[in-house]
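This view holds just a subset of the chains, kept in their places.
Chain naming follows the written order as A and B, and within any one chain the residues start at number 1.
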Amino acid sequence: MATQVIVLNGGSSSGKSGIVRCLQAVLPDPWLALGTDTLVEAMPASMRVSEGGIDFAPDGEVTVGPEFRRLEAAWIEGVAAMARAGARVIVDEVFLGGARSQRRWQQALGDLPVLWVGVRCDGAIAAGREVARGDRIIGMAASQADLVHRGVRYDLEVDTAHAESMECAVSIAARVG
Amino acid sequence: MATQVIVLNGGSSSGKSGIVRCLQAVLPDPWLALGTDTLVEAMPASMRVSEGGIDFAPDGEVTVGPEFRRLEAAWIEGVAAMARAGARVIVDEVFLGGARSQRRWQQALGDLPVLWVGVRCDGAIAAGREVARGDRIIGMAASQADLVHRGVRYDLEVDTAHAESMECAVSIAARVG
């Protein structure tokens, strides 16, 4: 059955966005790319700095509040509906809650054919890339590198510490039904 | 009945995004802001320059192809599903097809309580703002200023040539049930 949704999960600065753009370039059909960043940008500016929204601790740890979770739940339903309405969708996610986050998506996606991809990157290397990007809160990369993969089950894992974005994209595309 | 979706329609550089951010700031509840720009950014880079996607004529006229329409239809379904799942959503749209574009949204939104807002801006003024923004294809503002409102019916219209974004937002917020 043709893959309808690709979910990429990885920590901040693990290289997900680069893989997503390469995937969109190498996959023969047009895929929509949506993800945590899209959702966060869609939220009111005030929620991007607490008020029941997102909270960034000085060490880069990220926690999200109940208002964030409520909007996120509706967002996930909507993305699933897009896939059901025929769009092929790549979801670029940061599973702060590990297995629990994956379950939220599984419930919404139901029996849609999904390819689950883990994007790994050694925490120290991701921390260096975070500095190189220059626009990220320092500490997120190290804090999330392992955390987001806890208990999550994948069809495929890629490691951006040892492969270029394009290589990762090509190996993921090879698994797309 | 409480408004669940606010649809803002206006031409390029008419000032929709500024109104949306002000609306998110003045409305008491958190609203998600999604729109044409979100959709276009989610598409493969190749579709942002034709290939059945978006085409920009030298005079700024924008036309979209069948692949764009297919993804857009699924996108609209998904945004409607987010609203049905409980998210309050502000949709920032450019109705290139006028009344036809509105109909697409009406069908997807069904009986959700929607506030339809027209964002007007004199074409010459919008064209000046397009230059001032510096990152837009010149000609879009003038080309779309009237076009996008053809046959569209609104609950409320605002005019950014004569009112600041914040004033427009406040008058829209006053109509939100």
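We adopt the following convention: a contact is a pair of C-beta atoms (placed from the backbone, for glycine too) under 8 Å apart; a residue touches a chain by one contact, two chains touch by 3 or more.
These numbers were taken from a predicted model, which means no experiment stands behind them.
Colleague: Total copy count of the complex, if 2 are in place?
Modeller: 4
The rule we apply is simple: only the chains that are shown with their structure count from here on.
Colleague: Taking each chain's centre as the mean of its CA atoms, how far is chain A from chain B in angstrom?
Modeller: That pair's centroid distance is 27 Å.
Colleague: With touch defined as at the start, can you tell me which chain A residues reach chain B in the complex?
Modeller: Result: residues 21, 24-25, 30-34, 38-39, 41-47, 52-53, 67, 70-71, 73-75, 77-87 of chain A touch chain B.
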